[in-house]
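For subunit A:
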Amino acid sequence: MKNCKIVSCGKKTAVMALAVSVGAMLMTGCSTSASASGSTASAGKPVVTVWAGGSDNVRVQFEKQIQQFNASQDQYTAELQFITSGTGAQGLFERVVAAKKAGQTDTDYDVIELGGDEVTKYVDEGGEDFFVPLDKSKIPNIDTLQVESTFRNDLVMPYRGTTVVLAYNSETVENPPETAEELYQWIKEHPGRFAYNTPSSGGAGGSFVTTSIYNFMDESALTSSDPANKEQWGQGFELLKELHPYMYKSSGKVVYPNKNQGTLDLLANKEVDMIPAWADMAITQMKQGTLPESIKITQIDPSFTGSPVVLGIPSIGSDQDGAYAFLNYMLTPEAQNIALDSMAAIPVIDFGLLDQELTKTIEDLKIEEFRIGSLGNLGTELYEEWDSQIGTLE
Partner candidate 1 sequence: MRQKTLGKLFPYLLILPSLIILAGVVFYPIAASLLRSFQLEEGGWGLDNYIYFFTDPIQRRNILYTLQIVIVTVVLAIGISYFLAIYLRFSNSWASRMIGRLYLLPRFIPGLVAVNGMITVIRDSGLINRISRLLGMNLQLGLMYNGKGIVLMNLWFNIPFATMLMAAALSKIPDSTIEAARDAGAERFRILRQMILPLTYRDLFVAATFVFMSNISSFTTPYLMDGNNPQMMGISLYTQFNNGHYEKAAALSVIMFLFSVLSAAVYVYTNMKENEWEKGNG
Partner candidate 2 sequence: MERKVKLQITGMEKKYKNGDGVENINIDVYEGEFVTMLGPSGCGKSTILRTLGGFLDIDKGDILIDGESVKDLPPEKRPTAMVFQSYNLWPHMTVYENLAFGLEIKKVPKNEIKSEVERGLKLVNMTGYEKKYPGQLSGGQQQRIAIARALLLKPSVLLLDEPFSALDAKIRAQMREELKRIQEELNITVVFVTHDQEEAMALSHRIVVMNKGFIEQIGTPTEIYDHPATRFVASFIGEMNFLTKQDGSSVAVRPEDVTITRGEVQGQLSGDVRTIMVLGHFVEVNVEVENRQVIKTYVARNVADQLHMKDRVSLSFAKTFQYCA
């Protein structure tokens, strides 16, 4: 599930608030009229502005992809506008929705990146006409797409996936749990050695909470925003209450850290032995050495959830054709390899098309079990329920 909210996710994974926009210089490549789009084409080519946000590895990924995109064709020049999370800058969601509400047109919000769950929020605040309905005929590569966006497949296109896994310290945990049941058992046997972050502050904790509750329910509920499902949350919350006293403690009090990084820090400092974490965050930090070598990841059964990260074309952008060209590029094996390499993202196209060396790095993720959790606005209510039922327990 990963229902992140605008800002909260912040961290890598990304899904959050990112967005891409392709600012093209005015209408499709045509002439010269100046417009609200901020950029001017260097070689007279229309500019497609791609808007994204989040942590640094997302930026690195887009920079590489855009470089390759610009080199691979000579019709458009793509440019990146990146909003780094945690800098206090106004988030992409606020900016682009404000621009739409203010009635601006011809802006340089040509392509935006966002979390699969965020679509509904954009549409709620920005209006049904916020995104251009996707004309699939302009995205030939969509044939290779293996993953569906859970909400509004008609408006946005997934370009990478990301999932939550179990990260643990192999020095202290020799046999990590293989199933959810074993995990709950392990937690009870090792008081204070497990932590998950508050679900509303990051999707890793969110996925733990969501699966703990939705494992008791019909699998189809996991991709539904039907409020009627609330009726069945009770059993899962009982489980979370039961686990509560065994969570990580600071000065004798159970603590749920904020943010995905909060629990990763606890794991890195060996204050806990096991946490739910975003696969891409964990893998990237292992590569960088910020997580010690003893940290390993594994997936349990039923698995934690993940979600697609999608691209959309805001109707207030100025170069739709360029935007389509960029979306199409993002589904090429080259673009997918870059995402896989730079941020351990789960590819959304047939794995057979990809660099096999790279796909090995995400073997532990057990991609065949990639389980999409997408509750839409119901996710927010679930987390609020957690805040009042679990978060307030002493």
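Picked so that all candidates are chains of the complex that A comes from, given by their letters.
Assume a residue touches a chain if its C-beta (ideal position, glycine included) is under 8 Å from a C-beta of that chain, and two chains touch if they have at least 3 such contacts; residues count from 1.
As the structure is a computational prediction, the values presented were derived from the model and not from experiment.
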item	value
Subunit A: touching candidate in this complex (1 or 2)	1
Residue numbers on subunit A that touch candidate 1, as the complex places them	5-8, 86, 121, 124, 198, 200-201, 250-253, 255-259, 262, 265, 269-271, 377, 380, 383-384, 387-388, 391-392
